[in-house]
Structures are given as structure tokens and as C-alpha cells.
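One protein chain is absent from this view; the other protein chains keep their places.
Then we have chain A:
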Amino acid sequence: MTTAQLSSPTTGPAKHPLHPAHTPTGQLAFGVFFQGVNSSTIWRLPESGDQVAFESFETLARTAERGRFAAFFLGEGLRLREHRGVPFELDVAGRPDAQTLLAALAGVTEHIGLVATQNTTYNDPVDLARRLQTLDLLSGGRAGWNVVTTDNAWTGENFRRGGYLDHADRYVHAEAFVQVAEQYWRGAPIAHDGAHYSVRAQGELPRSAQGRPVLFQAGASPAGQDFAARTADVIFSPHGTLEAASEFRRAIVERTVAAGRDPGSVKILPGAEIILAATEAEAEEKVRWVRDLQIGPEQAIALLEQYWGRDLSAFDPDGPLPDVPPEVSESGVTRGAGFQFAKAEELTRSWREEAAAKGLSILEFARAKSGARRGEFTGSYDAVADRLAEFARMGAIDGLNITPWLVPSGIDDIVDHLVPRLQERGVYPAEYAGSTLRENLGLPPV
């Protein structure tokens, strides 16, 4: 962990000069990210709630509102993840349709933004734009759309169009898709003839209180960053250290200015997991406990099997990494975007070397490599508040998109202990700034 370095008072603007065009607001906004699948959410605890019941979503959203969170996000996957050709059994699986659920949440919440992750490859732009605008109108201007792309034929097997898109094409297509949606929201006549299909339509719904849904985008690749700088209101970034976040801010401000936009018109909210306790020592203990529950021996073996492409159940999770070669040259596409396209032979060799050098067992290595390993925002209430205040002061980020490790009570301690400390430090809102998501994120009007 780099926590000591991050909380050091010598870390400051001089060491991380950000872009001259960008003026930090010094304020943070929080979102809660209900991913709904994978190992980030612990399901083994008795206090872990139903992952599908509306009560779970409602409880979490209401808690977030109590903590003045700007947004409630839902993830999306359009095919059940598989492991060696069988639906993956060890992690949370199965969730409701994001927008259908958010339409219901719109009626039982008052302030919080409602953001649906929705794919541009397997949706029709006018249909999706209409659904998003329905949500925006139902919620009084609180809708957001997390624009994601996919290009794998495996997911495409569930859809009419199939996996028709080349990897190189996906942002080209996504940008055209967003343009069609924006025309729809403006009520403009649409006559789009693209490489993949043609659209004739006209938006017919009234403007929402915030003009149109807020656009979120998550691409970290250069193509993804360019797309985000041209089109997004908010970027999810995977950068949890102050240094990496500052680098990312510089890159995004540069691209935003190059795209002819005001540098303050694109907000950055890294995804984060927050694990808190009263003292640093207790927090460290809690992090270990959370990791143990997130990644058990079964998940550790399964994680390696993704890359080895073969049955590794004979290997001891407490022993060294398997000394057998992988059976596939490219790892599967079925565990999710983060696991795709790695060359299995190179990767497994480098992993064996890395684990041996660090003296890590399969289990320890899997915990270090798994998706929920971000540990930058763990610690005592006060230390994490100090660290986040530094992020805000620097202008490295505009907030965090927090994945709770427990549903539905996983943000209770954040709301009860961290939020008040951030408010005392003047970096977090005491009240909602307005009635729309756009206002609560500090975005300029459209």
C-alpha cells in the first residue's frame, strides 16, 4: 500500500502540477456503484442481503441519499459470465435490468442521480435514448447513462445483431450511437446512415429538467479517453493513487481542451472500494478480513483456471502457482472486460515468476490480483478523510464511485463516519446543490 506516501504532507501541488487550464473546485461527489455481480460484494456473510430484491436497492439508495451521494449506479452484463464453458458459480450472479430497476427507484428517492450502465453494441440508439429520457422525466432530471462498449461475439449470441463489431470499430460506433441519442433528446429529426445500420426517427418527448441524461464513460485506453473527452460529462477512471489520478487528470484536461470543450466540463470519478474503521490497525485487520471473504480458495483456483484454460483443482491453494503450461494461448473473454485478451502463456509465466519472487501462495496471489484489490481508500476514518481532502485540494479527482463490499449495509459507515469528516474539512456538500444530477455533479447546463 502507498497510504503513508499519500497522506504525507509533502505531497502537494508542486509535486503534482496539474494542467494550467484546469481550476480545481476542491469539492468531492460520491456515487455508489451497485455492481450486482462478481467477487467485490461478499455474499457469504449472514448480513449480506438479497442481490435481486428491491429492498436491497432501495435501502442502499436511501442510505446514499442520507449521505448526500450524487448518484446511484448500476452495472450491467448481457450474458452470464462463464468459467470453462459453465456459468460461473462462485460469485454473485444474476441481477435485474438496470433501467427497469432505476425507474422503480425514481419513485422512492428524491435527490440521488440514477445511472444505468448500458451497452452501445447490443442496444438500438433510439430505443435506448427513449428509455433514458423516460427515466430522466420520471426522476425529475436525475438520469445518467454509463456508456459502455463490447465487441465480443460471445455476448452477441444473445442479440439479433450478434457480435458484428470489430474491436477497432467499437468507439467509432459508440460515438455515432451517442450522437443519435443526443439528436433524439434534442427532438431533432434523425437520419443516420452508418456502417452498421440506418436510423430514421424524431425525438418526441419533452426536455427533462437537466436537458438530457448525464453521460458517463469509462474508457482508460487512449481511444476511450478521446471518446470521453469529446462526449462524456463524467469519466470513471481506474486510478486510485494521487499520482496516477493527477496524471489522468492532466491527460483528460489536455484532450478536453483539444476537443474544444471547457476543461471543467468533464468530471473524473475513479471507482473505489472504501474500508474504514476507528483506527488504522483495526482498518488493516478489516481489509484482510474483507479480502479473505471476497476471494476464498475456490475463487483463487478459478481465477488461475481462467488463464491456464485447464482444470487446476488438484493444486493446493496454499501452495505455489501451478508449474504446468496453460492449454490456451489467449485467455477467455467470459469473466468480464478486465480479464480479456491477455496472452496466456506470457502472462502465466510472468505470474509464476512474480509469485515466486514475492513468496506468495495461489490464494495470496489471487487476492492480490483480483478485481477488488484497490486499497487506496482504506484506513481510519480520519486518515481517509485527510487523504481524500488532499485529492480534492489538488483537483486530481472530482469524487469517487464507491463499490460497497457488502449489500445493502456496505456504505453505512461511509455515510455515518466519513461523510461528516469530509463535510468538516469543507470538501463535501452538506446539502444537495440542486434537484438534478447535473447540478449535483457541478456540471454546466446543456
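Quick notes on this one:
By our rule, a contact is a pair of C-beta atoms (placed from the backbone, for glycine too) under 8 Å apart; a residue touches a chain by one contact, two chains touch by 3 or more; residues count from 1.
Convention: contacts and distances are computed from a predicted model.
Only one of "LLM class flavin-dependent oxidoreductase", "Nitrite/sulfite reductase", "Acyl-CoA dehydrogenase" or "Aminotransferase" fits the UniProt record of the hidden chain, and that name is "LLM class flavin-dependent oxidoreductase".
Within the full complex, the residue among A:32, A:126 or A:178 touching the omitted chain is A:126.
Interface note: of A:138, A:172 or A:347, the residue touching the hidden chain in the full complex is A:138.
In the full complex, chain A makes contact with the omitted chain through residues 43-44, 51-54, 58, 77-80, 84-87, 89-97, 99-101, 103-104, 106-108, 122-124, 126-127, 130-131, 134-135, 137-138, 157-160, 162, 197-201, 204-206, 296-299, 311.
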